[in-house]
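One protein chain is absent from this view; the other protein chains keep their places.
First chain written, first letter: the chains are A and B, and each begins at residue 1.
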Amino acid sequence: MLLGGNAAMADWAVNMTQGVTEISRQVYDLHMIIFILCVVIGIVVFGAMMVSMILHRKSRGAVPATFHENTKLEYLWTVIPIVILVVMALPATSTLQDMYDAGESDIDIEVRGIQWKWQYTYLNDDPAKEVRFVSSLSTPRDEIENRATKNEFYLVEVDEPMVIPINKRVRFLITSEDVIHAWWVPAFAVKKDAIPGFIHESWTIVDEPGIYRGQCAELCGKDHGFMPIEVHAVSEEDYEIWLAEKQEAARVVYETIGKEWTFEELMATGETVYQQSCAACHQLNGEGIPPVFPSLKGQGLAVGPIAAHTDIILNGKAGTAMQAFGTQLNPAQLAAVITYERNAWGNNLGDHIQPSRINEILSGGAQ
Amino acid sequence: MITEHPHDSHGPDKGLMRWVVTTNHKDIGTLYLWFSFLMFLTGGVMALIIRSELFQPGLQLVQPESFNQMTTMHGLIMVFGAVMPAFVGLANWLIPMMVGAPDMAMPRMNNFSFWILPFAFGLLLSSLFMEGGAPNFGWTFYAPLSTDFGPPSTTFFIFGVHMMGISSIMGSINIIVTILNLRAPGMTLMKMPLFVWTWLITAYLLIAVMPVLAGVVTMMLMDIHFNTAFFSAGGGGDPVLFQHIFWFFGHPEVYIMILPAFGVVSAIIPTFARKRLFGYESMVYATSSIAFLSFIVWAHHMFTVGIPIAGELYFMYATMLIAVPTGVKVFNWVATMWQGSMTFETPMLFAIAFVVLFTIGGLSGLMLSIVPADFQYHDTYFVVAHFHYVLVPGSVFSVMAAVYYWLPKWTGNMYDEALGKTHFWLSFIGINITFFPQHFSGLAGMPRRIPDYALQFADFNMISSCGAFLFGFSQLLFLFIIIKTIRGGEKATEQVWEGAHGLEWTLPSPAPYHTFATPPSDLNDAHG
Partner (left out) sequence: MTDSAYEPYYVPHSSKLPIFASIGIFLTVFGIGHILNDLSAGVDSAFGMVTLILGGLVMGLTLFFWFSKVIEENYKQLYSNQMNRSYVWGMSWFIFSEVMFFAAFFGALFYVRVFVVDWIGGVGDRGPSGMLWPNYEPHWPLLNTPDPERFPGASGVIPAMGLPLVNTLLLVTSSFTVSFAHHAIKEGNRKRIIQWLTVTVTLGLIFLFVQGYEYVHAYNDLGLTLGSGIYGTTFFMLTGFHGAHVTLGTFMLLIMLFRALKGHFTDDNCFGFEAAAWYWHFVDVVWIALFIFVYVLGG
């Protein structure tokens, strides 16, 4: 029993996952075929070496033979490997063709890598029904810095997972905002680079409900190791419920935009937003990591005119790590974080900006 | 016609200046080898920092930004500072002796090629202390992480690469010319030792791809400072263009680091098997095929960037083909051992370990070349395991084998066999403990270039880190053995090894400062 348990554990930990899609199982089988062929080749080659090292050693009185050429043999060990390669190439080709055969999709999700989080947009012909959210690491800093015990899903958990229905063809449109990332969920055998300025497609049909985890798989800067992916595959009904809730939540946020926020409300929300979205670069104390990530404390745009300050946060700065947050955060969060920066860490400018104003700017009011 | 004797039989200059001004191939070879060893330790210390951070989950030793700098500098220093100069050092020492030439073809330029390197690496290492830190975008420096998002030191990194490029190009021109023009009369190409052959081909790879690397870093420089659009979609360029050009250099580069190793092993195995190398000619053809194929497979590093299917299939098939000529080499080595009369001195141990462990690395390389499977392997520790198997017990072991094999010829003294064997076994065990578990963590899904990882990978990482320290500290023993041998020891004979063939073994040990000022006449078994 103990042994069986161990074997199951081992199987999970030392080999490629079989995954939960038709494709991922094909890839797993392919992996096993080439792996076993390689092991066999290894056994033959190393076996021959072992035999020779044991039998043909000088200490056993071996006398060296004089042969040093054999054209037939040379042909043989050119042809046999070619045959083995063909045996490997055939299933590889057909699996690849299946992977590239996209077909009509049921759901389209834009996956956008942004230094060090993922933004998912559920595309919809009706823009009002489009659902968009940012998914970032939720492991507390304390666990990372060894001040708290690490939980089971250390570094592979997010605040807002992607949710998809099972048995539906989901198409991913993968792109990036800044540098190259790669969206990888091993259980789907999907790994595709997110390249700024380009969109690449990938797709999956998941056949078991569950929580599937992955990670960014292309070095993308400082927090490349802290950019996990979590996908919840749920039944179709649950998916519809989730989607409706999301759409409703978006509508509620829209309503709060209209209302007048107090300074304290903005500061409180602002602090949370800052910690979630900004502190990775500008640090909790606002001092940044100069020269790459500038300090916001007592200098620069954060203590200058509010228009320029707002502009850089909404639109980012092209060609630097400073992203356009206008599409990532909602107007209330944006107003809050701007207000926060202008008044935290002794910046104390005392002014603030309302969500409604942000909304105007975003919908073109400012231009 | 020739009025003055062209070769005043000058000895080495006195004092330390000897090493700065020397034009002697043996001195320059020594410089290269020591430089390479120093870089090996430097890059090794960085690897040990990486491994210490990864010993346990959580951030302990270094912050993520320094971790990325360590990974980047480790890769760059090992590739350009440790392995390549080590082989150039061997080339300098051995090629003139093996082909019966008085020296390298262009001795002054030879010195120039070497002395650029300390400056280039000084520049690169100094970036660790610059504002914003050292390059942190991986040794592959993909745009736009390295262009729009790189630290200011990127500019100096680029110039450092230019300098290494100039050094390599001059070095390889020198090697090509020496081989093509300075062979002793009667030494036809097909009489050259395989080490010379592999270096000739390597040198061609170098002059073909180092300029391409120079080109791609120049494009980066322009993108950074002059707003050109090579790697920005917004201006009509493409970040993937960077990868195509980089890997057009990068893939031949990995064979630059292994072909001379093939040459070394092809010299050592016949000696200790006391039997001629099996299939000399097919070895030459196999090496050439590998070199040729290496130019047309580069995109196998980019299977996940979204290449159209026809491209993926082409690059997969072409890459797989490399297994055939490489297999020929492996089989030939095995056939050389077969029915020999083997003894297992340290060089032979390293050579045999090379064949076994390189083959393991090669087989995992073949697995990586299978596109659908590579979607799962790519950018995980499976890749890290693959390339360390071909590079550390591959290239690095072959350099160690070469040092043990030729050290008696260079110094005139035998090394301490018991210590040598200890060094071998510690290294062999250490390296496998370090890199074998990485196959598993990779398959289980651990991405590379991360400073911290999910809990499921903890065990393998801990084992791997222990192995790294074992392997790393064993290299101090290597250093000790070398210094001990230089300072004294049992005197070596001319032939040193019972089964050794080739011109260098006809010279006294240690080899005199100038050899073959007049070419040798007996070339009968130049390649053993």
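We adopt the following convention: contacts are C-beta pairs under 8 Å (C-beta built on N, C-alpha and C of every residue); 3 or more make two chains touch, one makes a residue touch a chain.
Quick caveat: nothing in here was measured; it's all calculated off a predicted structure.
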{"item": "Contact residue for the chain not shown (choose from B:228, B:343 or B:506)", "value": "B:228"}
{"item": "Candidates B:59, B:182, B:384 or B:403 - the one touching the absent chain", "value": "B:182"}
{"item": "Sole contact to the chain not displayed, among B:210, B:335, B:407 or B:511", "value": "B:210"}
{"item": "Where the missing chain touches chain A, by residue", "value": "173, 175, 197-201, 291, 318-319"}
{"item": "Where the unshown chain meets chain B, residue by residue", "value": "1-8, 10, 13, 18, 20-24, 101-103, 105-109, 111-112, 115-116, 118-119, 122-123, 152, 155-156, 158-159, 162-163, 166, 169, 173-174, 176-177, 180-187, 207-212, 214-216, 218-219, 221-222, 224-230, 232-238, 241, 244-245, 248, 306-309, 514, 517-519"}
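The rule is simple: only the chains that are shown with their structure count from here on.
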{"item": "Whole-Å gap separating chain A and chain B, where each centre is the average of the chain's CA atoms", "value": "34"}
{"item": "Chain A-facing residues of chain B, complex", "value": "57-60, 64-65, 68, 131-132, 136-138, 142, 144-145, 148-149, 151-152, 232-234, 238-240, 273-282, 304-306, 309, 312-313, 316-317, 320-321, 323-324, 327-328, 330-331, 334-344, 352, 355-356, 359-360, 363-364, 366-367, 370-373, 375-376, 378-380, 440, 443-445, 447-456, 459-460"}
{"item": "Complex contact set, residues of chain A against chain B", "value": "12-17, 26-27, 30-31, 34-35, 38, 41-42, 45-46, 48-49, 52-53, 56-59, 62-70, 73-74, 77-78, 81-82, 85, 88-89, 92-93, 95-97, 99-100, 143-146, 150, 152-156, 178-180, 182, 184, 186, 189-193, 195-198, 200, 214-226, 289-292, 318-321"}
